[in-house]
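Every protein chain except one is present and positioned as in the full complex.
Order of writing sets the chain letters: A, B, C, D and E. Residues in each chain are counted from 1.
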Amino acid sequence: MDNNKLSSDQNIFMENLYWWGIPTLFRCPHDEDLEQCDIGLVGVPHSTGNGTTERDQHLAPRSLRNVSGCYRRAHGKFGITPWELCRINDLGDVLMPHAMVNDITVKDIEAYYKRLDQAGVRPVSIGGDHSITGPILKAIAGPEAKLTGGQPAALIHFDAHTDTMHHLPHWLGAERSAAHWGSYVATEGNVDPRKSIQLGLRGHTRTLNWKKTSAELGYGVIDIDEFRELGVQKTVAAIRQRVGDTPAYITFDLDCLDPSVAPAVANLEPGVSGFSIDEAVGLLQGLRGLNIIGADVVCMVPSKDSPNQITALTSTAVMFEQISLIADTLASNT
Amino acid sequence: MDNNKLSSDQNIFMENLYWWGIPTLFRCPHDEDLEQCDIGLVGVPHSTGNGTTERDQHLAPRSLRNVSGCYRRAHGKFGITPWELCRINDLGDVLMPHAMVNDITVKDIEAYYKRLDQAGVRPVSIGGDHSITGPILKAIAGPEAKLTGGQPAALIHFDAHTDTMHHLPHWLGAERSAAHWGSYVATEGNVDPRKSIQLGLRGHTRTLNWKKTSAELGYGVIDIDEFRELGVQKTVAAIRQRVGDTPAYITFDLDCLDPSVAPAVANLEPGVSGFSIDEAVGLLQGLRGLNIIGADVVCMVPSKDSPNQITALTSTAVMFEQISLIADTLASNT
Amino acid sequence: MDNNKLSSDQNIFMENLYWWGIPTLFRCPHDEDLEQCDIGLVGVPHSTGNGTTERDQHLAPRSLRNVSGCYRRAHGKFGITPWELCRINDLGDVLMPHAMVNDITVKDIEAYYKRLDQAGVRPVSIGGDHSITGPILKAIAGPEAKLTGGQPAALIHFDAHTDTMHHLPHWLGAERSAAHWGSYVATEGNVDPRKSIQLGLRGHTRTLNWKKTSAELGYGVIDIDEFRELGVQKTVAAIRQRVGDTPAYITFDLDCLDPSVAPAVANLEPGVSGFSIDEAVGLLQGLRGLNIIGADVVCMVPSKDSPNQITALTSTAVMFEQISLIADTLASNT
Amino acid sequence: MDNNKLSSDQNIFMENLYWWGIPTLFRCPHDEDLEQCDIGLVGVPHSTGNGTTERDQHLAPRSLRNVSGCYRRAHGKFGITPWELCRINDLGDVLMPHAMVNDITVKDIEAYYKRLDQAGVRPVSIGGDHSITGPILKAIAGPEAKLTGGQPAALIHFDAHTDTMHHLPHWLGAERSAAHWGSYVATEGNVDPRKSIQLGLRGHTRTLNWKKTSAELGYGVIDIDEFRELGVQKTVAAIRQRVGDTPAYITFDLDCLDPSVAPAVANLEPGVSGFSIDEAVGLLQGLRGLNIIGADVVCMVPSKDSPNQITALTSTAVMFEQISLIADTLASNT
Amino acid sequence: MDNNKLSSDQNIFMENLYWWGIPTLFRCPHDEDLEQCDIGLVGVPHSTGNGTTERDQHLAPRSLRNVSGCYRRAHGKFGITPWELCRINDLGDVLMPHAMVNDITVKDIEAYYKRLDQAGVRPVSIGGDHSITGPILKAIAGPEAKLTGGQPAALIHFDAHTDTMHHLPHWLGAERSAAHWGSYVATEGNVDPRKSIQLGLRGHTRTLNWKKTSAELGYGVIDIDEFRELGVQKTVAAIRQRVGDTPAYITFDLDCLDPSVAPAVANLEPGVSGFSIDEAVGLLQGLRGLNIIGADVVCMVPSKDSPNQITALTSTAVMFEQISLIADTLASNT
Partner (left out) sequence: MDNNKLSSDQNIFMENLYWWGIPTLFRCPHDEDLEQCDIGLVGVPHSTGNGTTERDQHLAPRSLRNVSGCYRRAHGKFGITPWELCRINDLGDVLMPHAMVNDITVKDIEAYYKRLDQAGVRPVSIGGDHSITGPILKAIAGPEAKLTGGQPAALIHFDAHTDTMHHLPHWLGAERSAAHWGSYVATEGNVDPRKSIQLGLRGHTRTLNWKKTSAELGYGVIDIDEFRELGVQKTVAAIRQRVGDTPAYITFDLDCLDPSVAPAVANLEPGVSGFSIDEAVGLLQGLRGLNIIGADVVCMVPSKDSPNQITALTSTAVMFEQISLIADTLASNT
């Protein structure tokens, strides 16, 4: 029996039980009809764009479908129930018949999201490694994109790393890799770095000048040390000032969080405390009212998440904030 | 993109990849329309009918949806591809808004399966603890059942235990429990014990005369010692002779298997070797041609199945044999 | 050789080694004689009162018996060694021959604790799901209770959730469930809500007005946001003012803690930071001098606690604070 | 409530539930009074006699106390219920205040068992590494031992290895180590090698002549290849012929089993199949009627046994056979 | 202190202890000088040639370096100590700076092994996924290869699958994939299918005629059913007859083993028993005297191998048989 068909009485008991029924993201209907959808939840089971040790990031959509069903319904801080504000469906996973080849798959991902852009569906995606954000932005931001009205997007980029390693010709063979996407979306006009900001950079680094390339591209950066001085509210203000009313996209690499909050993540940064969940959620909630056209959560590694599924739960919480921000935007626009 | 909508070319690559798409049992379509269904795959996420140590048997349908998607398509021994022979859909999970109370839930399960019986859909179910087999048989076998033509079914019962503990008033409070179902389906006319057989009983026991109640009810029994003497072929012959052409139901409690093959199972019996997978599959394949009206796999405990998911894979293999037997029956009947 | 019979010399080496000997809670003697006992440590291995995903909360007493043995002896902040102040015994587990049926078992639990109340033994219990707190309070607080002197108790309730869902007729079939106990102990006179307080409520919620029912009943509430503003000391002051000299009971649902501190807990709340261990312990220590008649720790899920047993260790630490508060009370009374 | 005090009605429900009550071996009473005991179950939490990679063999008694409680009561093959035939108590663990020093601890173990020998209590022990068998035999076998009537015992030794490495002066510093005990019990007169036999030796070896030392000492050997040729029955005959009516001791190193049956074991031998559980149990049951004065199970490594506890269950099954053999002996003697 | 520099006395204690020292394969010296090497142990940490669910097969060399150090030294059946017969070094891992792109990496692997071929070093490799066997054979077998004397090799191929899916243009984007290598080594002249044989094919299959392509190419096949009829000795005879004195290469895909023996393996086949370790080792030992020029073990998935490392141990045992076969060949040739 489909969750959507439960009587309201039955719903009380069955709707939040993650052990029951066909697993979809947040128990939303699995419906691929883009015409019936305002916010599209998408799985992007891709893992050949990163190539470091952890290679099962393609399993994260499956993990979130299993766990997010237990997440409850209302956003207390915003005072909204997003599922009542607009149509939110699980669109399934991006098809990737060349999954082993990053540079082909990146194009398949882009083609998939172009359909959403044309239909005006705002995507909230669960990766996959961080290379998926490049093709998403290629599809839904920039001169040809409907969702941004033909302009480059403002990128609000939570990450421990810059992902702007354009000085390397490729990353273990992948040219549009998880290490490169931050560069090419800027240089190819999908993102306006002057409106964009990287948040939470930290950690052990390959070279001393590792943050230089982001600066060269024009990105704003509030690294973790600056954040510790500013605190959540001033950081929010800095983001809002930079983004303004530009259509904005949020990408959330889970490694910006402290490993104690999100242990099952690729390329963990153990030597500096990352964001606590309160800090990360505080920053996200501070974005309320911005015109968020899409968002993603990336770099979860399910094989490192047992037996607690803490990282899947944390990812669910972050994704819920992203969904709520967009639902709130859509409801306000109406 | 729904698996059913893939081009045949795409299908080659995506159909067996368990990391991709919405998880359904064996990647079958999730479709609750009983009119469009010959074999209905059903999850029965029930765990309050057993009550011994392991209490997360309700998580097994979820586990099988995640893992069975990688199972391939053709039955080499039978020379068939069951999905091409008839319509096999994932019907979802039985709704159980009183999940915490076994004796109510058992009635909910029965009501659910009555609908299948009326529609002529043959169920292959994944439990849940073994108490689910009682209500399934109440619904699809016996005087009121359409699938058996109004007669009691022959029960082919794989198990380490008898499940005929009618001398106990209840099992930790549950009256129609995993320890009782084998008795009441016999005494209430849903199963004909004289046509039925229990296979693989073994193990450490509470009392010396633990097999007496099954005998009293009239069940045939081939315990593990007898099986070791007979071997697969003679055991198959004995089953077939006993069952004859009576409509038959197969229930497969995973504890009949050796723990090395199926470690994540409730009430493991460690001191005597259980069936190997070749033996269990050999017995199942020996049933080809019988009129199998339904089947189930029960007692998987997902929290004990990491990191290998061996038991989920084994359960998938057993369930595939059950599906193939029924598909073959249906194809032969046509 | 029993720990109690070790020479003091042997004691130095063997008393804190959790790998040695028969496991009892905190290595206390297992002695069921209520006449020889001031504080009774009790296991309540119950898990059919909750019914959401995690169903092995009945295994927590076993887990604590295994792990708490390594916990050391002295309470540095209080300057006491509780085991020297009064007689503290492990009373074993509550017998529950109808374990599968919550509403019968809840009565069995109540009957068990009535014996303790009559004997003047103050219980410190390890659950089990949170439905156990209802029958404990039925037995030891209110008009018939000896421990409270016939009056309702003040309830000091650490939790992420309200547990006052009396608007639901049952919770998955259980009427005196983990979701209902907070209501019926108030309406049936075992607890005085005006003297009682809920601490740490937070999280993702089913409905926007989820805290309304606690307010209706008259409970005080300091949710996590209010706590973050008040800090430990002002929160302690608020609790003490509310409780006054009413005999008080402390119930500690581990989900009030941050998942990084207590990951193996039912119904985790991942999107808002919970109490740190310093905050939780700070609040507990702030209760020194109140007349604490009993306490419990609930909702641990041992199958999610490997390989570190962090949650068992954290539970041990919380339980030690509870024991110390009561031992200190008893010593002061003398 | 103590298991022993349950009404027979309650017993039906609670006696086999391993989640309930104070954990003792096989739910036997914890009673250290040697006068009230025929068979003493003893934990020997020792791990500094082995010293190879796996060093938490001291945790095995704890593991068995937790798991063996679910094991049922009757021995179907023998037609006995051992607990009804004689007094079987859990004596607790051997005290070892110098646990870190093998050569002292070995003496502490010997002293402990001498008390059992004097009281005529037959021990069934759970180690600990295999160095514990030396001091047990020093205490209960040989010229000064009461249990053997002052003669050397026949040793029935299940193992993948010889444990007769007397050509080495010590094993990583331990002189009476897990690698030496098989030698010194022979040369010091506690065991008569001509009556004794090593069963199941196999595996990858340090030197080509690794079995030479056992032969030198006079032990009989049936290695795994010889066993594969003889089968269970002829091997049983060979053992019985060698042992005759000499008081016999059974030591069972779990590494004689196949790793698929007992994975959480020190020094696993992966390249040659070990005994299946049917083979091991078959050999043990074949010893019925011999005068078994004691037995042990050794070398379990609990930290490698999650999440299934398969090895703890297997160890329980082996220990149950040992207990049954001795109970049967005692009952026959009466 | 390097293992090679230990005194023989120290060696007794430290050589087999896997917790000690720098991890190399079988504790062999890490020495990349091909002139000083007869058998080169090589890690091939490659995982983008398979692309199904399990993608951390690149971690297996690391896993084997950690575990194989505990494996002992002598081959009892052959009566040899391989490390004394020839120079066996750990050559380290193949460098793969384009690791994310299978079709480039496959060329890097080939180039690496060409150096070994030129130096006359016989490789025993630990993969990685099965796509590594293609480039190894391109390098060391066929017209240009020194190790085979310019002729195609006989391939002795242990596997559950054919790996001859040349009817597919690519496997998830990889053209020289784990599904294709068996075809192109045959059609490109590196392997002579008429001298070659596939052993142990079994399992659930995509199509009914899945074994057709191997037959088309001319490979001999003894699938698991045929093996069950023939037994080890007749299968050995069949292999030897087919191979004759052609230089032979052994590739061992761990999925040919039963999952109970090797659970941490990609693409497990759960529904049919695979080889037991005795059967697999029996077949390998039966190859003694053939002219084995190289061998590999592939498809281990370390993230599924905890906490027991059973699969790493099993892989070690298989690799030891391969090393011993080659060492024996080399010693006989001298």
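Keep in mind that, in the parts below, a contact is a pair of C-beta atoms (placed from the backbone, for glycine too) under 8 Å apart; a residue touches a chain by one contact, two chains touch by 3 or more.
What you see is a predicted model, and the numbers here were worked out from it, not measured in a lab.
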Inset, instruction - Considering the entire complex, write down the shown chains that touch the omitted one. - result: A, C, D, E
Inset, instruction - Using the definition of touch stated at the top, determine which of E:Thr24, E:Thr148, E:Thr235 or E:Asn291 touches the missing chain. - result: E:Thr24
Inset, instruction - Among A:Gln118, A:Gln151, A:Ser260 or A:Gln285, choose the residue that contacts the chain missing from this document, as touch is defined above. - result: A:Ser260
Inset, instruction - Check the options E:Asp93, E:Asp163 or E:Glu269 and report the residue that touches the missing chain. - result: E:Asp93
Inset, instruction - Looking beyond the chains shown, say which of E:His58, E:Arg87, E:His130 or E:Lys211 touches the absent one. - result: E:His58
Legend entry - Interface residues of chain C (partner: the chain not displayed): 12-13, 16-19, 70-74, 76, 79-81, 258, 260-261, 276-278, 281, 307-308, 310, 313-314, 316-318, 320-321
Legend entry - Absent chain, residues of chain D that touch it: 47-49, 51, 53-56, 58-59, 96-102, 104-105, 170-174, 177, 303-304
Inset, instruction - Provide the residue numbers of chain E that touch the chain removed from this figure. - result: 1-2, 6, 9-10, 13-14, 18-24, 30, 32, 43, 45, 58-59, 61-62, 65-66, 90, 92-93, 95-97, 99, 303, 306-307
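Here, only the chains that are shown with their structure count from here on.
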Inset, instruction - Please state the rotation angle, between 0 and 180 degrees and to the nearest 5, that superposes the Cα atoms of chain A on chain D. - result: 180
Inset, instruction - Would you mind pulling out the distance in Å between where the CA atoms of chain D average out and where those of chain E do? - result: 39
Legend entry - Shared interface positions of chain B, touching two or more other chains: 13, 17-19, 53, 58-59, 96-97, 99, 171-172, 260, 303-304, 306-307
Legend entry - Touch-based graph of the chains, sorted into line, ring, star, complete or other: other
